[in-house]
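We show some of the complex, not the whole, and keep each chain where it was.
Which chain is which? They are A and B, in the order written, and residues in each are numbered from 1.
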Amino acid sequence: MKKAKKRVTIVGGSGYTGLELLRLLLLHPEVEVNRVTSRQYAGKPVHRIFPSLGKTDLIFEAPNLKEIVKDSDVVFTAVPHQKAMELIPGIINQSKCKVIDLSADFRFRAVKTYESWYKVSHEAPQLLEKAVYGLPELHLKAIQQAQIIGNPGCYPTSIILGIAPLLKAKLIKTDGIIADSKSGVSGAGRTLNVGSLFCETGEGFRAYKVGGGHRHIPEMEQELSLIAGKSIKLTFTPHLVPMSRGILSTIYAKPVKKLSFRDLEALYREFYQEAPFVRLCEEGEWPSTLQVRGSNFCQIGWSLDSRTGQLIVLSVIDNLIKGASGQAIQNMNLLFAWGQTLGLTQLPLYP
Amino acid sequence: MKKAKKRVTIVGGSGYTGLELLRLLLLHPEVEVNRVTSRQYAGKPVHRIFPSLGKTDLIFEAPNLKEIVKDSDVVFTAVPHQKAMELIPGIINQSKCKVIDLSADFRFRAVKTYESWYKVSHEAPQLLEKAVYGLPELHLKAIQQAQIIGNPGCYPTSIILGIAPLLKAKLIKTDGIIADSKSGVSGAGRTLNVGSLFCETGEGFRAYKVGGGHRHIPEMEQELSLIAGKSIKLTFTPHLVPMSRGILSTIYAKPVKKLSFRDLEALYREFYQEAPFVRLCEEGEWPSTLQVRGSNFCQIGWSLDSRTGQLIVLSVIDNLIKGASGQAIQNMNLLFAWGQTLGLTQLPLYP
């Protein structure tokens, strides 16, 4: 007898991460997408809003917790922060359903951190303990046993993967780390605002939230501090690139001792030996976002500036895949003990 | 016992169609890429030139016919026209190896047509008879039995699929058809020329080879004439869009009688009922290249201008996939009697 497929619900399926979940899950061999919710498009066939998916039987529906818990094995919540924590307790408390939350609501170990950066009270602090930060390259085992996964932000994914091995091995100073990140415009979502218009972002380049104002900072600091075994404060500057997808983070750190390219290659290779989605650059090469576009890969390169003693690490991901929906599926694969790469083997679309 | 995979060679693997063949074939469940040739990069690992593919054991090699025929079940030739016809007889005459040629050399039934447009003598005219024009939506059965397939050009694919049903049903006048096509820059290949530089194509839009000078014209006319049962001459204007992938063709034709959207919908639906890669737009919608990017789909929409009597058909493809490498693999699937869609089920990357 053929084993039944796992039943999936996507809550908040009308943004770019929702679309990307659909794109990947519709072809995933072990799941069936049962429901996709969207208040805005409730009643409309999914293919009318997202014709790129082709015709499916799916129709956007208004979210109905009762229905969802009844027939879902796993729920992806792709709603704004705050909305997620209002919703998820209702799922978790009534069922064994797994939840993979793409918002920020379940990424933090300390309620206080969340509340001071997001300026709201957390409505389900008791669930934070049960939640696992869903970066499989760091928390593989915990993820396998979790019921709630706080799926990482896009910038944090690129930056944490970029320097985790260095911090773990205590090879860099923990203060003075700078992450200068550049993101494609899809990071701003499908929401309407002037700054996301083609004419405001096309053919130009700019920074935003300079000087410590971006909400991805506490998430990076939590994880990097954990790896380093001591508190880390990070300088982070996000920028907007006139392209749809991709993040490149250029990370500056000071080595605590003399290092060679090969030393670092050995370190990264070992750290990521069981991480199927991490790729390392060869000497004298650095990653381009094009080399990972449309895939779940994270590609990492580095350089040592012998003149200034700086170590520069470059890390690229597709922000919608490894930075969001692909990683969420990688987490789902771990939850159900499938191979990590199931349904995620696509090679990057280049050019 | 597990059936052996088919062995593939790609001749001329260092351009964008070569790269795209590799991207798709490396994940195709029934084939193994044995060899990739490139004079320019002979001796270099494939992943050094195309890091997006990730590490493979493949190394570019200089083309060696003897070796190729010995251990290939199918050869994709992704070399410039002229080069293909020099090479292919050596393969065909010595082996049962199938050849799928992505150049123009085996697309024509009449040697004269080829020679007058390409300004060279054909070196293997006897093989033209054996070759089949590899547009599966039109020539499914012939393709299944062919040894040589002339894989269609990108513009012709979009235009022929766009109006074949109309010509077949004799619903439009055969003279005065105009195809106004717009292509992404990858259509110009990876060859160095000023016109393909970012600064010459980015942020701008232009036409080229206006007035009947593009070599894809005879190919379209051959196929459209065949369907229509009479000689067709086409006005064709290609344009360059500041994007990497995608072709949109806007085709103007005069209906011979009054038609409604529904008439046409029924016609197209029937014509393409067994064509898994053709998608039709709903009324009031028209296709975007983004809706097929990264996929083997062709999406078609249309409109009747009641004021002027013109019928306008819009057809989009990803020029590197349905317009080249994806279609070549679709043809391979037919040659080996696999499902047409094997290894080609990817949904479009949007955005």
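In this section, a residue touches a chain if its C-beta (ideal position, glycine included) is under 8 Å from a C-beta of that chain, and two chains touch if they have at least 3 such contacts.
The shown structure was predicted, so the numbers you read here are calculated from the model rather than taken from an experiment.
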One sequence, 2 chains in place: how many copies belong to the entire complex?
4
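By our rule, only the chains that are shown with their structure count from here on.
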Averaging C-alpha coordinates per chain, one finds the centres of chain A and chain B separated by a number of Å equal to 36
The residues of chain A that touch chain B in their complex are 16, 19, 23, 26-27, 48, 50-55, 186, 202-203, 244-245, 279, 281-282, 285, 287, 290-294, 297, 299, 345-351
